[in-house]
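A single protein chain has been omitted; all remaining protein chains appear in their positions.
Up next is subunit A:
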Amino acid sequence: MPSPFSPPNISLPLNPRPFLHLPRLAHSTPPTLPLLATCSSDKTVRIYSLTTFTLLSTITGGHKRSVRTCAWKPNLKGESVLATGSFDASVGIWRRYDTDDLNPRPVVVPVDFDARDENIDEYDEEEWRFAVVLDGHESEVKSVAWSTGGNLLATCSRDKSVWIWEEVGEDDFETIAVLQEHEGDVKCVAWHPEEELLASASYDDDVRLWKEDVDDWGCVGVLRGHDSTVWCVQWEGATPDVYGEVEGQEVKEKWMQRREASGPRLLSCSDDMSIRVWRRNPKEKVEQSRLSIIRTGSSEEDWVEETRLPVVHSRPIYSIAWSKSGRIVSTGGDGAIVVYEERWKQPNTNAENPGVGAQTEGIDKGEANGEPQTNTNGAESMEGVIGEGDATTDANGQGVTNPGHESPLQETEWVVVAQIEGAHGVFEVNHVAWAARRDKNGGVGPEQEELIITTGDDGVVKVWTLDI
C-alpha cells in the first residue's frame, strides 16, 4: 500500500536504548546553516549536517543528567548559538563560529561546567565551546525557547516556573522575570513569531500566555480546555496557507481579514490525545467591553479555541509542529506520525462532504498529489484506512468531532493528508520538527521541500520526506 510518506531516507543512529530514552530535537534548525541538534538521556547533544546527514559534533560532559531540550538562537551571522536545558536543572549556552566546512568531523568536546574557566582556551575555534550556564531552576528544565529577535530566552521546569532571561551583553544573561502561576510542571515554552508574547504548556492542563506590561512580565491569558497534561505548544508561521479552492472570494477575504486581525494562531497537544487550535479575539473588542475597568490599555488577551484537529492518535501526543507551508505534524506514544492540512470548507455540501474522498486517499493511497479537489467516490478508497472512523466523522463534520467547539465562522477545516504507523518500530516517538530540505539544490528556490524529522525511544533520528 503506497503511502505519501517516503520511508526515511536517512536514519541517524544515536546510541543504544537505555531505559526510557528521551531523545529530543531542537525545535528548529539555524536559519543560516543546515544543522540539526538532538539531545538525549545519554546527557549528550549531537549536531548533524542536514546537507550530508552525518554527525558533525558531539557535545558531552556539560550536563550531568538527561538533556531534555535544545534551541538554536535565531538572527545570527557568522556564528551559531545553541541553548540546552537539562534534568540537572541548568541551562547551557554553546557557541561555534560558522565555517563552510561541514564535512563529517566527529569531535567530542569535553566540557565541565565546574571547570569551565580553565578549559576555555583549549577549544578549537571551529568547534563548539561552552559559553554560559544559567542556574536558577530548582528542578528538571523541560524546554527552552529564544524569542524571534533572539534577545530573550525563556526556560521552564518541573519547579512550575517559567523564567525569562535577557542577553544584556555577550554571554551575560539577566533574569528579567520568574513567572510562577502554573500549578504543575511546565512542559513547553514557545514565543509568538511576531510579538514578545510567550506561551507555556503545563501538567496543570492549562496553556498560559505571558507578556510584559509596563515593566513587569505577567500572565495575560489562560487557555483552558485540555483534560490532561499539555505537552507542547507551537505557533503558526507569519503567513497562513490554506489548501484547495473555494467558491466565492468573499469567504477567503473574510477569513484572511480575521486572520490578520488575530495574528498567528497557537497549537497545543495533550495527554488527552487532542490537538487544539487557539485564536486571539482581536483587541478592539476586548477593550470595548472593558471600558469601565480602571486600567485602560490592559494587556489581557482574549483567546478562544478555534477548532480541534481530527482525532487520530490513541496514546498521549508528545509533539506537534506547524510548517512554513501551513501543515501540521503530530506524534506521540502510539508511534504514529500524522500530517494535517487546512482546507477551505466546501459550501453546500454539508450532508455529503466531498472532503472525505480526497482526505481518505491522501492517507491510504498516497495519491493526494497536491490536488485536494472534490472526490465523490471516496467510499471505495476507504478499506483498511487506519483511523478511518475518526477521519470520516470529522470530514462529515458539522460539529461531530468538535461538539460545541466549531465556530460558526469557520471557513476552513483540517484534514489528515498523511499518516504512518510504527514510525520508530514499536517505540514511542518523542519529538517532531519540520526542516527545509537542504541536501538538494542548496535548499533554495520557491518550491522549497519540507522534511519531517522525528526522534524516538529507539534512540534514532529519522528524516522523512512527504510526497504530497
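Assume a contact is a pair of C-beta atoms (placed from the backbone, for glycine too) under 8 Å apart; a residue touches a chain by one contact, two chains touch by 3 or more; residues count from 1.
The working rule: contacts and distances are computed from a predicted model.
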Q) What name does the UniProt record list for the absent chain among "Dynactin subunit 6", "MIP18 family-like domain-containing protein", "DNA-directed RNA polymerase III subunit RPC6" or "GPI transamidase component PIG-T"? A) "MIP18 family-like domain-containing protein"
**Q.** Which of A:E127, A:D206, A:E341 or A:D457 contacts the chain that the document leaves out
**A.** A:D457
Q.
Looking at the full complex, which residue from A:K142, A:H192 or A:R308 touches the chain that isn't shown here?
A. A:K142
Q: Taking the full complex into account, find the residue in A:F53, A:W72 or A:F87 that is in contact with the omitted chain.
A: A:F87
**Q.** Touching the absent chain when the full complex is considered, from A:S161, A:T229 or A:S299
**A.** A:T229
(Q) I'm checking contacts with the chain that's been left out. Which of A:S66, A:S268, A:S299 or A:S330 qualifies? (A) A:S66
Q: Against the chain that's been left off, what residues of subunit A make contact? List them.
A: 17, 19-20, 22, 41, 65-66, 68, 87, 139-140, 142, 158, 185, 187, 203, 228-229, 271, 314-316, 333-335, 386, 389, 421-422, 425-428, 457-458
